[in-house]
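Structure in structure tokens, see below.
Omission of a single protein chain aside, the complex is shown with its protein chains in their original locations.
For reference, chains read A and B in written order, and residue numbers begin at 1 within each chain.
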Amino acid sequence: MAKVLMKGNEAIGEAAIRAGCLNYFAYPITPQSEVAEYLSKRLPEVNGVFVQGESEVAVGYMIFGAAACGERVMTTSSSPGVSLMSEAISYIAGARCPAVFVNIVRGGPGLGGILPSQGDYFQATKGGGHGDYHMLVMAPDGVQEAVEMTMKAFPLAEKYRGPVMILGDGLIGQMMEPVEFPDDLYVEPTNKDDWATNGMERRGSSTKNIVKSLYLDPATLNNHNLLLKSQYEQMKREEVRFESYNTDTDYELLIVSYGTMSRVCKTAIDNLKAEGLEIGMVRPQTLFPFPEKAIHDAAAKESCKHVVSIEMSMGQMVEDVERSVKGKKEVTWFGQCGGEVPTPEAVMEHIQTLLNQNQ
Amino acid sequence: MQKEVMFAGFGGQGILLSAKLLAYAAMKQGSQVMWIPSYGPEMRGGTAYCTVVVSDRLIGSPIIKNPAHLVAMNRPSLEKFAQVVKPNGVVMINSSLIPVRTNRDDVQELIVPANEIAVSLGSVKCANIVAVSAFAAKSGMVDVDILRECIKSEFASKAKLIPLNMKAFDEGLKIAAAS
């Protein structure tokens, strides 16, 4: 298929359809409303379901209801909306239903701003809602990767029977890049008859299915949490994705950066390379599970003097980077919030400063 | 080789569209391309600007502090962005609305009375097409023949607008050739 020029938001909507998700519930919020606008037009063409809910709270449960029936379902939102949905996400994780959530992150806390941010890193990777749960979180660095991750999200949600989040930012949602929709990323939905409330008639069973997150017996709840934990451990073994950039050199410093920010860092790395300075980067594509080993090993390289986590947030991912590096090298944070994305020049300047300190 | 152009003007001047047409043309000619809008809470009347990055390799930063070129459709845009353009860049000035110049001797000013030309062709609305064609021809950022085809296909659903926009396109080329 030929490439088309699409906004990230629209491309995510189309990717969901190509992945076989014909059910979409959402509430408008900048900077992701184009997904809803696009799908409100596109889904009726493919006999899909489009519902604009009355709030993100309600949308979260529309997703839950649809997912509990075993159907592929997605919503998209942005930071304040995801906070409202976090209640439902906790229930969905507890009830073990596959569902895809897209967060096109804007600045916070509170109403914050509408410009790009990575301030929801903690919310996405450490829970967000209540209770012991995780989402599998993927962070695209552009429109093409947003498409691919969206398409992969549905089978992954089914594999682990849980919520999967695509963590983008306002820039990825708003910018246009040429994209293609790889047909080979389409995966047939799994059979969900052993748990879904899809009606006994449909599955030819005389046994009812119950989708719930209530376990009043402490031992049962503990076992339920252990089961969830074992799935998160499996994700850590099987789903870690990352990109290494310029790491085959004797880099003096290692950057860890993701999403839009990592593209800025790539330009900074290229520019510094032209000046004769080698900088490596590990770009987590999954934020949960986090590429701990890749970062640990990249930081351990003898030439590497320092590790810096560069984020459009006030030092969130840096905690996971520190955890990965395990004290082997000094780890610091650099970043900016509020929509002012650090420029390649600012990144280069900061790297120079760090290296001068390490002389 | 990477080149960037910033399109800037009032909301409603077709800024995002002309940038999108340029991005389409770049994609069609096989380049890597990125179209990055600014977005704000206002729906109408605000300053609209948009950056298009065209490159022969994977594009890194979407944050462009110093674009190679500028297409300024109104005075505030020129005053705000003329100084950040890289040396030797093209600065297209919509002289119908902008009585001033860049005061720089290291950029190529391209003076285009885009609104006047558009009005003379029948509608001020095609001023953005005059501008994008003049800019593309002067800067060489994209192939103008491909750009012409992209404009045609953009207006495919409103076919009656195609002749007007083709005339606007040709006027833009003429201005660029004469400059």
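In this section, a contact is a pair of C-beta atoms (placed from the backbone, for glycine too) under 8 Å apart; a residue touches a chain by one contact, two chains touch by 3 or more.
We take it that contacts and distances are computed from a predicted model.
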Practice task
Would you kindly match the missing chain to its UniProt protein name, picking from "Amidohydrolase family protein", "Sugar ABC transporter permease", "Keto/isovalerate ferredoxin oxidoreductase, beta subunit" or "ATP-grasp ribosomal peptide maturase"?
Solution key: "Keto/isovalerate ferredoxin oxidoreductase, beta subunit"
Fill in the blank from the handout: Output for the hidden chain's shown neighbours is A
Practice task
May I ask which residue of A:Ile29, A:Ala95, A:Met135 or A:Met261 touches the chain that does not appear here?
Solution key: A:Ala95
Exercise for the section: Have a look at A:Ala68, A:Val82 or A:Met235 and name the one touching the chain we're not showing. Expected result: A:Ala68
Practice task
Could I get the residues of chain A that touch the absent chain, sorted low to high?
Solution key: 23, 25, 49, 51, 53-55, 57-69, 71, 73, 87-88, 91, 95, 197-202, 208-214
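Just so we're on the same page, only the chains that are shown with their structure count from here on.
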Fill in the blank from the handout: Averaging C-alpha coordinates per chain, one finds the centres of chain A and chain B separated by a number of Å equal to 35
Problem - Partner chain A, residues of chain B touching it in the complex - result: 20, 23-24, 27, 32-37, 39-41, 58-63, 65
Fill in the blank from the handout: As the complex stands, chain A meets chain B at residues 3, 5, 30-31, 114-115, 142, 170-171, 174-178, 260, 263-268, 270, 341-345
